[in-house]
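What follows is a set of notes on a single structure, which appears directly below.
One protein chain omitted, others in place.
== chain A ==
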Amino acid sequence: MTDLDFRQGGQPVPGPTTTNLADILERVLDKGIVIAGDIKIDLLDIELLTIRLRLFVASVDTAKKAGIDWWENDPALSSRASRNALEDENRELRERLDALEAATETQAARDDESGKKEDGQT
């Protein structure tokens, strides 16, 4: 993340290419020099946008590498996500149930097995 550019003299140039999105948004959304455009586009301020997009993760790349893609599934962020949440919960429960059933069966089989070997002992 500390992608430094020690070019001497001249103009300071491009920000680090690995710059994370939150850092960029903080700057490009800044009102900076106040100048009216012809076409009024209401940009949220960074705080609102951050809340909306949950952008505080280092960067998309880093986040993806770390397996964090929770913003795509945050119920607050999209209706699709809230639907997914239910489906996910449903799926997780099914998986757990399957796992439990499988474990019980295995255990039962093992008990059977050892029961035969150890002559009835459980």
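We take it that a residue touches a chain if its C-beta (ideal position, glycine included) is under 8 Å from a C-beta of that chain, and two chains touch if they have at least 3 such contacts; residues count from 1.
Convention: contacts and distances are computed from a predicted model.
Colleague: Between "GvpL/GvpF family gas vesicle protein", "2Fe-2S iron-sulfur cluster-binding protein", "Stage 0 sporulation protein A homolog" or "Multisubunit sodium/proton antiporter, MrpD subunit", choose the name on the UniProt record of the chain that's been left out.
Modeller: For the chain not displayed, UniProt's protein name is "GvpL/GvpF family gas vesicle protein".
Colleague: Please identify, in ascending order, the residues of chain A that touch the omitted chain?
Modeller: 1-6, 9-16, 19, 21-44, 46-47, 49-50, 52-53, 55-58, 60, 63, 66, 68, 70-72
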